[in-house]
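Have a look at the structure that comes next, please.
Rest of the complex left out; these chains stay put.
Chain lettering (A and B) follows the sequence in which the chains are written, and residue indices restart at 1 in each chain.
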Amino acid sequence: MSSCWGNQIKLTIFGESHGTAIGGVIDGLPPGLTIDFDEVGFQMKRRAPGQHQWSTHRHETDEWELLSGMFQGKTTGTPLAFQIRNRDQKSKAYAELNIVPRPSHADFTGNVRYHGYQDYRGGGHFSGRLTAPLVFAGAVARQVLATKNIQIGGHIRTIGTLSDTRFNPIDPASHLFREVALKQFPVIDDTAGDQMKALIESARKDCDSVGGTVEAAIIGVPAGIGSPIFDALESSMASILFAIPAVKGVSFGDGFDITTLRGSQANDQYDQMDDQRNLTTSSNHNGGILGGITSGMPILLNVAFKPTASIAKPQQSINMRTGEQTKLIVKGRHDPCIVPRAVPVVEAAMAFSLLDSICQIKGLEYWS
Amino acid sequence: MSSCWGNQIKLTIFGESHGTAIGGVIDGLPPGLTIDFDEVGFQMKRRAPGQHQWSTHRHETDEWELLSGMFQGKTTGTPLAFQIRNRDQKSKAYAELNIVPRPSHADFTGNVRYHGYQDYRGGGHFSGRLTAPLVFAGAVARQVLATKNIQIGGHIRTIGTLSDTRFNPIDPASHLFREVALKQFPVIDDTAGDQMKALIESARKDCDSVGGTVEAAIIGVPAGIGSPIFDALESSMASILFAIPAVKGVSFGDGFDITTLRGSQANDQYDQMDDQRNLTTSSNHNGGILGGITSGMPILLNVAFKPTASIAKPQQSINMRTGEQTKLIVKGRHDPCIVPRAVPVVEAAMAFSLLDSICQIKGLEYWS
């Protein structure tokens, strides 16, 4: 684990927000696949900062360079490495973070963990910018999955107490996946979206921030992926989802809401068997996973993001050199809400995780 | 991963509910530790079935036998293996599970994953009984942690819509840990507990079941444990928590509730630095983890358990041989609510996970 994730398909991520470059290495991809890099670029752009009013004003183009792993337009099967050069750093804004830690950031914990030697500029290796390599890897992974008609989509489910329409748990309607992904503000219901945008703008004006949740789904997953106990698909998917900065909760199916149901309400009863002997259920409270193994029903999950920790309001902190209390005003460019840009990150993590799990059961040759 | 978990301290779990034995192997323990096996027995008994009205009537004594790893009353540092023989099996009650799968159980997904060859009796390797080895391992791990004054406690936070008092997030009051653990029904507020018991009893009478959440805390954790990105403590802890059957959600600190706060409310502001240069915060919405790394504040988390899948009410299912719909009445002995017995399981998973993470940073010799 550490900065390397996966069993059969591994992702190694490197870089700091204001260092030379960030990037990643994807190891174990099936050989011979065509990757549509325009589509990769589309996914990268969904996450990129500086595009909208509610996102940070940092203008990173997130242009990547492939370093290895593609040959004659196809994956080689050997490690696919890529880098994204950092360009628009304004490091001076961050100089004191290793002395006066920002509340709810990793400044203090990173300082302890790395004995003060971590690159603290812009959050360094802890920066949300490190989700760019994850989105890149996920964009590759979802193209592999698509060769078997496995599709992934997500949307903002809530911002503060405002809610979007939910996916239909039985049939999340894959046309929605693309429609929502193409929107600047990825919600199903644009009216709800307008209210959310107003809420974010209001927080921004108050020098404050808001949080929210992302709902995401995968359809077309074959039954039988995952294993009981420690290799539960929920275990591996939660593991990579909690790697995304600001995530404080992950749930599958009805999640915490299932705790208020009775068994007779929560159980997904079987109602049909198809030609391939797959069973379907008339409800999907379990989110497509039973005993850690996919059932063939849509995978459904929710991820909770805390409000952006960086706010311009004065906050209480401590000068770690002197031990004295001090007021801190976080400078720099920050999203008042990171949830809109988090949607493609969640999808990417899910794609990479599922690809790894499928490869463990089906082997590399499943894709060829 | 798979049935083996951990990086520096590994736990391998084996067995089926109605097979010869279940058990585990703990590899990488520090040598020279005294283990109080009465205390291990106490933890095992907290999880054991058959003790209370709301738990299954199966009478497993959960007596273990140590096979290796202890010598002259101390851990050797080499693998500590143990087995728990299965005794009170009534396998006939389960004979048809591989034909007509129980809703919300792993009967169907296990059948697909293992091509019908899994031991389906009593859920086999998917059974909640497999949490006994986890509790055993956790009971050992928490004794290692206790040598550094790290303590773990949990309680039933909710059953259905009924709530217990929460831990104080700044100071969960470790005396509560033991007090609650000694209760037959592990809540802080016994009045709330009585209402919960009544709710469970009511579900049982209706041939139904209820779910709930467990809140748990760890205090005394040094700052600096965990790593950014894929080795976030939340990632590893969620990974092992989702290995517990029936878990559908895991959250840290305020969890999903944090999404409704503004940054100025959710941020934990620093208010003091102690002699060891540790900072403390005046709130703990983040549950003691920032950037995947412990801050030294209490670790706080919540785990959602779905209602027991096994209910005596008739349910719709499919005969997998014929494809025909059929009514299923789940026989056997089952808890109408597994949350009370899940509390020590959650604590055990947390203990094992934290021990592994500490060893990665501090090394084995930290404990000697």
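Just a few scattered comments:
As a working rule, a contact is a pair of C-beta atoms (placed from the backbone, for glycine too) under 8 Å apart; a residue touches a chain by one contact, two chains touch by 3 or more.
Predicted, not measured: the structure shown is a model, and the values here were computed from it.
Count of copies in the whole complex in this file: 4, from one repeated sequence with 2 chains shown in place.
We adopt the following convention: only the chains that are shown with their structure count from here on.
Rounded to a whole number, the gap between the C-alpha centres of subunit A and subunit B is 26 angstrom. Residues of subunit B that touch subunit A in their complex: 1-5, 7, 13, 101, 103-106, 108-110, 112-113, 125-126, 130, 158, 160-161, 203, 206, 208-213, 223-232, 234-236, 238-240, 242-243, 245, 247-256, 258-273, 277-279, 281-282, 285-287, 289-296, 302, 304-311, 313, 315-318, 320, 323, 325, 361.
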